[in-house]
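Here's the structure we're looking at; comments come further down.
Right, chain A next:
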Amino acid sequence: MKPGLAAAAVWAQPFVLLMLAPLVQGCVRKLKAVLQNRQGAGVLQPYWDLLKNLRKEEVVSETASPIMRFVPYAAFSATFLACFLVPVLLPASPLGFAGDMIALVYLLALPRFFMALGGLDAGSAFGGMGSSREMMISSAAEPALIAALFTAAVRAGSTGAAEAASAAAASAPAALGPGLALGFIALFLVALAECGRLPVDNPATHLELTMVHEAMILEHSGRSLALIELSSMLKLTLFLTLLANLFIPWGLASRTDPASAVFSAGIFGLKLGGLVLTLSVVENSTAKLRLFRVPDFLGIAFVLALLGLLSEGILRLGL
Partner candidate 1 sequence: MTNAPGWLYQAVSFLTALALVSAFAALSCRTLHLVIRAYAAQSVLLGLAALAVGLEPVRWHILALGLLTIVLKGGAIPWFLFKVMEDVKIRREAAPFIGYPASLLGGVGLALVSYAAVRSVMPESFTGRGLAMGLTLMLLGLWLMVGRKKAVTQAVGLLIVDNGIFVAALSTTFGMPMIVELGLLFDLLVCVTVIGVLIFRIQSSFASINTDNLSRLKG
Partner candidate 2 sequence: MDLWLLPAAPLLTAACCGLGRTPRAIHRVAVLGSVATLALAALLASRAFQGPPVTAAGLYMDALSAYLACIVAFLSASAVISSFAFVEHEARQAGEAGFGINSWRVYYGLLQLFTGAMLFVTVTNNLGFLWIAVEATTLSSAFLVGFHRSRHSVEAAWKYVILCSVGIAFALLGTIILHEAGLAAGNGHGLDWTSYAALAPKMDPGLVRLAFLFAAIGYGTKAGLAPMHTWLPDAHSQAPNPVSALLSGALVKCSLYAILRFHIVATGCLGPGFSSTFFLGFGLLSLAIAVPFILVQRDFKRLLAYSSIEHVGIISVGLGFGGVWGTYGALLHMLNHALAKSLLFLTAGNISLRYGSKRLHHVEGALTVLPVTSLLFLAGALALTGVPPFSLFVSEFMILLAGFQSGHVVSGLFFIAAVAVIFAGILHHATSVVMGTPRKSLAPGEPNAASLLPLALMLLALIGLGVWMPAPLDGVLRQCVAIVQGGRHG
């Protein structure tokens, strides 16, 4: 196998994620609709929505500063850059040498910062409200996110995402321990909060009293809106990929070559499908939390992650 081809396969991974992102979103929406006995739009609908928005004229508030135009690009590029740090099918990531999971956390914080700025910049009351809520949630989510990722990092002895994922896959059935399960649940809860999913924020509503994420991006339109939408889809897919590869220790290819990538693609698809199904079921079976209960929710995620960390690394808990 030529090294060039292997490198190309590794570099293709983030683009696979980018292409998959709208599909994942579409599947979640479709599944939710089916579970609610609705017909729902087709799974490809997000692609058409993005294309439609890309072609539309962009309207920007007169009071807005240049930041407003800059926000979508910053948000999208930071999220996309984060994808370069994550292994998808192969036990390597394109920029794994340059940044680990800590960098990942900060790359995910960057779009949030810019979007909050954008929400304030437009000068609408809703935008400001959305920004302040988003910052409150993220300040609670971040420690939990870091603790959950560290749970996976402890076994590998490295904070690199690719190393952690391949260490989990290498010790497959023996790795199944309480630490892994606790880390999985914690990261899942954090993903719900970070991606604006149901118990924390309802992605389908525009009811002004409850919306968080939607309130922030209310003033964006046209191409800006398309980019922001795409980056939030990408973020959801990224979280699901992390869950699938760090905490479900099967299917990741053991060597870096395109042939095994094809094989692991099948298993990755299954894992992703399973996670999407879980997400839709969870979203369908919970009611939205009051905003002031969100820190409690994330506190539970944090405690679970800490317990996972304890049992995985420092203490090897249990009988």
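Just so we're on the same page, a contact is a pair of C-beta atoms (placed from the backbone, for glycine too) under 8 Å apart; a residue touches a chain by one contact, two chains touch by 3 or more; residues count from 1.
How were these picked? Simply put, all candidates are chains of the complex that A comes from, given by their letters.
Everything numeric here is computed off the predicted structure, so don't read it as measured data.
Student: State which numbered option touches chain A in this complex: 1 or 2.
Tutor: Contact with chain A is made by candidate 1.
Student: Name, in rising order, each residue of chain A that touches candidate 1 in their complex.
Tutor: For chain A paired with candidate 1, touching residues are 174, 176-179, 181-182, 295-296, 299-300, 303-304, 306-307, 310-311, 314-319.
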